[in-house]
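The complex appears here without one of its protein chains, the remainder shown in place.
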Amino acid sequence: MLETRNLDKRFGAVHVTRDVSIKLERGERRVILGPNGAGKTTLFNQLVGELTPDKGSVHLAGVDVTDLPVAKRTRQGLSRSYQKNTLFDGLTVAENLGLAAAIHTSNATRIWSDSLARPEVQEIVQDVANQVQVLPYLQARVSEISYGVRRQLEVGVALATRPKVLLMDEPTSGVGPEMAKGFHRLLNDLPRDLTVLIIEHDMDLAFDVADTITVLNYGEVVFDGQPEAARGSKLLKEIYLGSWEDA
Amino acid sequence: MAIDLGFWTLQALNALQLSMLLFLLSIGLTVIFGLMHFVNLAHGALYALGAYFAAWLAAYGGFWLAFLLAPVAVAGVGVLLYSGLIKRMRKSGPMAQVLVTFGLIFALLDLTRIFWGDLPQVLDAPAMLDGRLAFFGIEYPTYRVFIIVLGLVVLAALAFVLGRTQIGAMIRAGVDNDAMAACLGINVEKLFFVVFCVGCALAGLAGAVAAPLLSVTPEMGLQILIPTLIVIVIGGLGSLKGAIAGSLIYGVVQTFGAVLAPQLASVLIYALLAAVLVIKPTGLFPAKG
Amino acid sequence: MFRHTALRYAALGLLASAAVFQAFTADYFGLEILTEILILAMLVLALDMVAGFGGMVSLGHGALMGVGAYGYALLSTMGGLAPPVAMVGAVLVSGAAAWVIGAICARSHGIYFIMATLAFGQMAYSYVFEAPIFGGDDGLGGIVRPDLGAVGMDLNDSRTFVLFCLAALALVYAAAVVILQSGLGRSMTGVMHNEQRMRALGLTVWRVKADVFGLSGMIAGLSGVLAAQHILYISPGLLSWTVSGEALVVVILGGLGTLVGPLVGAAAFVVLKHEISALTTYWHLVVGVILIAVVMSRANGIFGWIEARSAQWGARRSADPLHISQTEEARSDA
Partner (left out) sequence: MKRTILAALGLATGIAMPAAAADDIKVGLLLPFSGVYAALGNEIEAGFTLGLDHFGAETEATFSVVSQDTEVKPPVALGKAKKLILQDKVDVMAGIVSSGVLGAVRDMVHGAGVPLIVANAGNDAATGMDCSPFITRMSFSNGQVNRPMGTWMQAQGINKVYTLAPDYAAGRQMIDGFVETFTAAGGEIVGQEFTPFQKTQDFGPYLAQAKASGADAVYVFYAGGEAISFVKQYDSFGLKADLPLYGAGFLTSPLYVNAEGPAAEGVITALHYVPTIDSPANAEFVAAFVAKTGRVPSEFAVHGYDAARALVEASKTGANDRATLAAALRGVSFDGPRGQMSIDPATNNVVQPIYVYETVAGDTGLTQRVLAQLPAEADPVNGCAMPAISN
């Protein structure tokens, strides 16, 4: 469903992505692990097109999308959430979801009618709000809801584009353990045919939801396989768990 | 028409002379922007003030006194502006800054009218710069050569200060990344203050040296503003290299445009600006950061 | 996103009734001032649409207004079109010009956007100033007003013309509200808040910017058409960047992003200018100082200040901890 072939990227002297080739099957849940600065977010940015790789290619559902701009990739079914909330602060929760849903349903450029009032947009808004558990806050402005709810909304906005592949950048960053468990449930409730790639710091969550695990270190894939194998991997413990415990 | 090599040399010098005048103006504006992210539309008004101060001072002590003191006087106005307005506007968005300095243009324009009236003021070039120099088989006004040399001297001095001194290193650090500069223990406020005043002084200097060439009128600040903005936007806001490149491009396009395509002369430079922004939305040499 | 609040409705009602009252009672000079206000209000409405709701601060709207004015003059005199057709034509031309400018400048942000629009405005100004077809510096005369005799209106009567402008402004205001609350308007506000995210959600950002800029340009063009019909004479000064600057001043003076505020600002600005210029030829100084004071006060203009005050007052009165219910009230108004 989503595949990279020999992706490579340098920022000056820093080699942030080294020859990364990963392949996600349809419906696969994969977690990317790695210490800070391992190049996880940089990889995401190249997947969605916010960064252009120096070498290599990105394929979505078998199509080479390396040269497509961000917006076009999203319209072909690739969507992401961010590690740092990138919400529309002055707007309500419903409007945040509505903006995304309107784009997906081609209502975002209507001049004479309100996109949010369209039934197909409303349907997505209700549906996604239910999925990410923000239904009670639909009419509240982003500035009025708690951080945890904002994290859920962050994922919700990405979901409202009805993606085939969802990339989540540390969805649980900064939330407490209770909230993290909520995320766990949320992830498990997502439709099974949705392909999900998650950057995650929380090892427990990672092992819990992942079908497969990829470990990045210094921009390089150092492990790619089943969670069980990862759990036992000595290499992983050294480069990842070590630094994780430090952090 | 007897157009020969001498003609083109003459035009090249004209282009260079115009470039240097614009460089004196744009360098201050662009460094202020690079460091403080502050767009001072009133920079042109400070240039006009420089010309007025110079014309006024010259009546008492001649050209050289005016040449030395007018920039100081404009820097003094800069001190007032900085402590009264600019300091408080630093955190505001670009629009608030554009508007405050837009209001400042209005106010300064009428203030010059109140103090000096509507009639143009006089500032004559000193006798030693009054004639013409002969070189490369052409004759060129000494005063214009003086402007070119002055521009190059300022350029060299700035290059030295920025490249070789501690304060220069601080400014470069500040332009690259102001948060980091603050972390390095640089007194950012003080640095801003110094740079703002030096920028004002350079605008005043440009006004003082332009005065013998042009007419000193209340509108001169408004007339020079747009060319200066074009220079720094083409070059890239906040970039030293950009100010140099922008000035040269403007001087060349304006001078040779007037010769080769007179009907298009005034549209040409705007078209060029639009083209640059389409291809490189942040100018030719954008400052890092 | 634009929302009508009770306060905004009240301000609109007040403005509209004041305008209508003035239109029926004022003498000739009062009517002149009112017409000037209405035309300026239309221009700043167009500017607030893009600057206040799209973050696109334009210094080219004066030029777009000029395109409308010149478009109307040329189409109706040399083009030989009937005035109503020429009006539509001029509005479309300025809309198209604005769309192109918006599309080209879409990649620029902040000060670069301001400068890029300035460049296009100055380009148009220089061209109009020098091209003989536009009458150069001397401008163009011989402009006529549309003949609405069929519906029993004589636009050559000042009072009728004021009402015509008022009706046009009301229509444009309604259109602006509809546009701002439409899918396009919402997308644009999304872009203003977070352009990167909107792109990541699949939006073709430049198209949205260009479309809204084009619509705003049509409104600016219409204000130019009305200005041409009002003065019956046009000159390149209409396109000068200082016109755009003044329009921006009015938007800020009134309250950016409130749509109602700029209307208040237009009225305040025109009246202020006339009053002060009657007293002194140094009116620029007074306007400059007022502008600096308003921006330094950090209030969002006159209307923004009123809104902030009334919100404070409202919050004190109903010590309601649940802001959500208030938001719902506001939403049901929209």
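We call the chains A, B and C, going by the order they appear; numbering starts again at 1 in every chain.
Quick note on the criterion: a contact is a pair of C-beta atoms (placed from the backbone, for glycine too) under 8 Å apart; a residue touches a chain by one contact, two chains touch by 3 or more.
Because the structure is a prediction, the values reported are computed rather than measured.
Student: Using the touch definition from the header, name the shown chains in contact with the chain that isn't displayed.
Tutor: Missing chain, whole complex, touching shown chains: B, C.
Student: Among B:Leu57, B:Ala201, B:Ala265 or B:Ala287, which residue is in touch with the absent chain?
Tutor: Looking across B:Leu57, B:Ala201, B:Ala265 or B:Ala287, the contact with the absent chain belongs to B:Ala265.
Student: Among B:Ser26, B:Asn40, B:Thr101 or B:Gln121, choose the residue that contacts the chain missing from this document, as touch is defined above.
Tutor: Going through B:Ser26, B:Asn40, B:Thr101 or B:Gln121 one by one, B:Gln121 is the residue touching the chain not shown.
Student: Using the touch definition up top, pick the residue from B:Asn40, B:Thr255 or B:Thr282 that touches the left-out chain.
Tutor: Of the candidates B:Asn40, B:Thr255 or B:Thr282, B:Thr255 is in touch with the missing chain.
Student: For the chain that's not shown, point to the residue among C:Gly13, C:Pro84, C:Gly141 or C:Gly314 touching it.
Tutor: Checking the options C:Gly13, C:Pro84, C:Gly141 or C:Gly314, the one contacting the hidden chain is C:Gly141.
Student: Given the full complex, what residues of chain B touch the hidden partner chain?
Tutor: Looking at chain B, the ones touching the missing chain are residues 1-4, 7, 10-11, 14, 17-18, 113, 117-122, 124-125, 130-132, 139-141, 143-144, 212-220, 223-224, 254-256, 258-259, 262, 265-266.
Student: By the contact criterion defined above, which parts of chain C meet the unshown chain? Give residue numbers in ascending order.
Tutor: Within chain C, the residues that touch the unshown chain are 27-29, 31-32, 36, 126, 129-130, 135-139, 141, 144-145, 154, 156-159, 227, 231-235, 237-238, 277, 281-284.
Here is the rule we use: only the chains that are shown with their structure count from here on.
Student: Building nodes from the protein chains and edges from chain pairs that touch, which of line, ring, star, complete or other describes the result?
Tutor: Shape of the chain contacts: a line, open at both ends.
Student: Could you state the distance in Å from the CA-based centre of chain A to that of chain C?
Tutor: 41
Student: Based only on mean CA positions, could you tell me how far chain B sits from chain C in angstrom?
Tutor: For chain B versus chain C, the centre distance works out to 33 Å.
Student: So, what's the distance in Å between the C-alpha centres of chain B and chain A?
Tutor: Those two chain centres are 49 Å apart.
Student: Can you name the residues of chain C that touch chain A in the complex?
Tutor: Per the touch definition, chain C meets chain A at residues 1, 178-179, 181-184, 186-187, 189-190, 193-194, 196-205, 207-208, 211, 215, 323-324, 327-328, 331.
Student: Could you pull out which chain C residues touch chain B in their complex?
Tutor: 51, 57, 104-105, 107-112, 114-116, 118-120, 122-123, 126-127, 129-130, 241, 245, 248-249, 252, 256, 282, 284-285, 287-292, 295-296, 298
Student: List the residues on chain A that touch chain C in their complex, please.
Tutor: 48, 50, 69-72, 74-75, 79-80, 82, 86-92, 95, 98-100, 102-104, 107-116, 118, 137, 139-141, 144, 157-158, 160-161
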